[in-house]
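Only one protein chain is missing from this complex, and each of the others stays in its spot.
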Amino acid sequence: MTVATLLVQCTDRTGIVANLTNFVAEYGGNILDLDQHTDEETRRFFMRLVWSMERFSLGREEVPAALRILAKKFDDFSFDLSFADDRRRVAILCSRTPHCLYDLLLRHRMGELEGEIVVVVSNHADLKEVPEHFGLPFVHIPADADRAAVEARQQAVFEQYGIDLIVLARYMQVLSPELCARWPRQIINIHHSFLPAFVGARPYHQAKARGVKVIGATAHYVTADLDQGPIIEQDVVRVSHRDTVDDLVRKGRDLERQVLSRAVRAHLQRRVLLEGNRTIVFS
Amino acid sequence: MTVATLLVQCTDRTGIVANLTNFVAEYGGNILDLDQHTDEETRRFFMRLVWSMERFSLGREEVPAALRILAKKFDDFSFDLSFADDRRRVAILCSRTPHCLYDLLLRHRMGELEGEIVVVVSNHADLKEVPEHFGLPFVHIPADADRAAVEARQQAVFEQYGIDLIVLARYMQVLSPELCARWPRQIINIHHSFLPAFVGARPYHQAKARGVKVIGATAHYVTADLDQGPIIEQDVVRVSHRDTVDDLVRKGRDLERQVLSRAVRAHLQRRVLLEGNRTIVFS
Amino acid sequence: MTVATLLVQCTDRTGIVANLTNFVAEYGGNILDLDQHTDEETRRFFMRLVWSMERFSLGREEVPAALRILAKKFDDFSFDLSFADDRRRVAILCSRTPHCLYDLLLRHRMGELEGEIVVVVSNHADLKEVPEHFGLPFVHIPADADRAAVEARQQAVFEQYGIDLIVLARYMQVLSPELCARWPRQIINIHHSFLPAFVGARPYHQAKARGVKVIGATAHYVTADLDQGPIIEQDVVRVSHRDTVDDLVRKGRDLERQVLSRAVRAHLQRRVLLEGNRTIVFS
Partner (left out) sequence: MTVATLLVQCTDRTGIVANLTNFVAEYGGNILDLDQHTDEETRRFFMRLVWSMERFSLGREEVPAALRILAKKFDDFSFDLSFADDRRRVAILCSRTPHCLYDLLLRHRMGELEGEIVVVVSNHADLKEVPEHFGLPFVHIPADADRAAVEARQQAVFEQYGIDLIVLARYMQVLSPELCARWPRQIINIHHSFLPAFVGARPYHQAKARGVKVIGATAHYVTADLDQGPIIEQDVVRVSHRDTVDDLVRKGRDLERQVLSRAVRAHLQRRVLLEGNRTIVFS
């Protein structure tokens, strides 16, 4: 049984939900999940609609055209349609720290992620054996003074593997604005603080210095503005005066891997929409 | 602007969402919120649909008849319709502990609860001044060997005040099966443990004896089976070997008042449906 | 039975714990609680020592002199000694929002706070009936262009009531540097964000604009630097795209009152020490 997932956004008005659910029902689709949201300020409408294609009388290649006709009834209507077997292809970028990498690869193996991790790229060779243990290729592209050359090599790998999503699993290099622009809403990073607190380098040291009682981690889409992209997921853990910076790093690792994996999972399940610099994450 | 809230349940089949959202759209209603759920095992469908009546061309007294006609298309269809200004009338039953009582009354005053607390009934006189401070009547009905007589007096108060919901805010008496049967899904209790752990009396003592590292509180609908009714909300807090039973009681108070208030709030917002002995709480 | 609580800090070296616990044991005191901490970077030692005075052969007025002699063995030794019946006297400053005020007054009545709330001061008359319901005096000192005059009146009230601790329970005025300096480590404020994120005004609006998935509250000692004082306690709650600013305010209220009350409770139990701009909170 194939399942279709439709993400829609448009200016809010009467009848949108009825029109879309009618469309599904008229062709024999059974709705499996529906979530919607209207932003109070901007009056923008967002919907995620999931239906079974089992007895759906339109072929999947016919659906987009039908939706484009439907769209004419509404203002600023845009949509994203996918099918459960269109599994997005994921590249992981990492450096030397293995915890997020293991976490993603193990979840992938256990079937928690609705996508395919297909390649792991790193600026160091340290973690080479990790993807290999999970049966995945590892590509070593060392960092270099010539960032453009490095990114060209990375881009070639992404193209070779037909990548849809890039996950920065504690990748310790800043991406160029050009690379960010080429992959809008397709790069997810984990920042090891509760953003917007402690932007930039060494957030655990900053947290220790400020004497906070809770530390956090934040998964966000990467934009050209460092640590300023739309937040997908965050979580926190309590700390105390007894925790050294090393303890914060250790406690933070547990947060980082969970927060990053939840964000990647939500993205791959097509649960994340964007309104300006904020996300709507349908649960 | 009046807002209508419709809760629906029926056997799942194609077209339910379309039919109901069409119904709203055809008469000019704008959907403000929609949440739905199909139980995987029982194939039962549940929906909560909220729309603005501002330009709705049916009068509110005409809606039920229209829904009954619509219902004929579906199996085992039942619905519950209400309007934002139909505020449910709430009685609180308490004994001697004030924390849940203050919490509910303060939230009521601050406009957090979509209902009206109209009377406080207690088997003790200790808390008399609390409802009075909030401008509400207090009725003292002492416990007595003749439980039937006590409950008859309580029932008379509930009828006098036109009560829709009874909240047991740490009320230390067990209700008779008759009273439970008379108010199905209309009595909410707070039990001071993480059910089903520590059913019955003195749960904090039980928790201390077992050496748990987390304690909880559970808000549930009251049925004739003690502490077995459908769970609406639960939450927990960490404890350690340093916590005496008195500390558990103190930490538990914070949980109890929050968990009870969240459950009452969800009930009054018509977010709670029942499937057998389980609740669906739309968020 | 009287209980003594001693807070000590000095430069770390061998034998401090032995010296202090020996001192208690030699005079017949039984240690009830002991917690200690040495800061890794600064090598500064902190201890909280609680013992029963029941069979202690020194009178309580003799203890400080004995400690001063002991102190000569150590570097930069300072201490704070108190007895369980020296209950600190607390003034609450509030404005119009009642939730933190009710929370503190109810906990006080239920015996959760080891201190005495003795007066409530506000720049508005709205909450007059709240302290009166709890049997406490209310003093109305309206805000005024002449802040110095207002603060002089407040100071007179604090002196009249013999105040040891000032709690800002959502008090919506900024205190002058002079007032802050007069009450070092004796003013506790609740800020409605997870500091250092969202310093300053309207933090819930800032949180909504940034699209965070978790909001927080922070209790801290007030210093002349707005929202920069030492953090005593913090906590957070999850939010989503569905939460409007009003929802954040409502959810935040639950956090604020709990975080503030925990900080006040810890302070009154003499559990809080300071190292620079950070707190050590012994649990």
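So that you can tell them apart, the chains are marked A, B and C in the order they are listed, and the count of residues begins at 1 in each.
In this section, contacts are C-beta pairs under 8 Å (C-beta built on N, C-alpha and C of every residue); 3 or more make two chains touch, one makes a residue touch a chain.
None of the values given here were measured: they were computed from a predicted structure.
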| item | value |
| --- | --- |
| Residue touching the undisplayed chain, where the options are C:Q36, C:S176 or C:T244 | C:Q36 |
| Of B:S57, B:S78, B:Q160 or B:T244, the residue in touch with the unshown chain | B:T244 |
| In subunit C, positions touching the absent partner | 12-19, 21-22, 24-26, 28-36, 38, 55, 283 |
| Positions on subunit B where the hidden chain makes contact | 37, 39-40, 194-198, 210-214, 216, 230-236, 240-242, 244, 275, 277-281, 283 |
| Where the unshown chain meets subunit A, residue by residue | 98-99, 102, 106, 109-110, 112, 129, 133, 242, 250, 253-254, 258, 283 |
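Everything that follows uses one rule, which is that only the chains that are shown with their structure count from here on.
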| item | value |
| --- | --- |
| Interface with the most contact pairs, given as the two chains involved | A-C |
| Distance from the mean Cα position of subunit C to that of subunit B, given in whole angstrom | 37 |
| Where subunit A and subunit C are represented by their mean Cα positions, the distance between them in whole Å | 41 |
| Residue numbers of subunit C (touch at least two other chains) | 242, 283 |
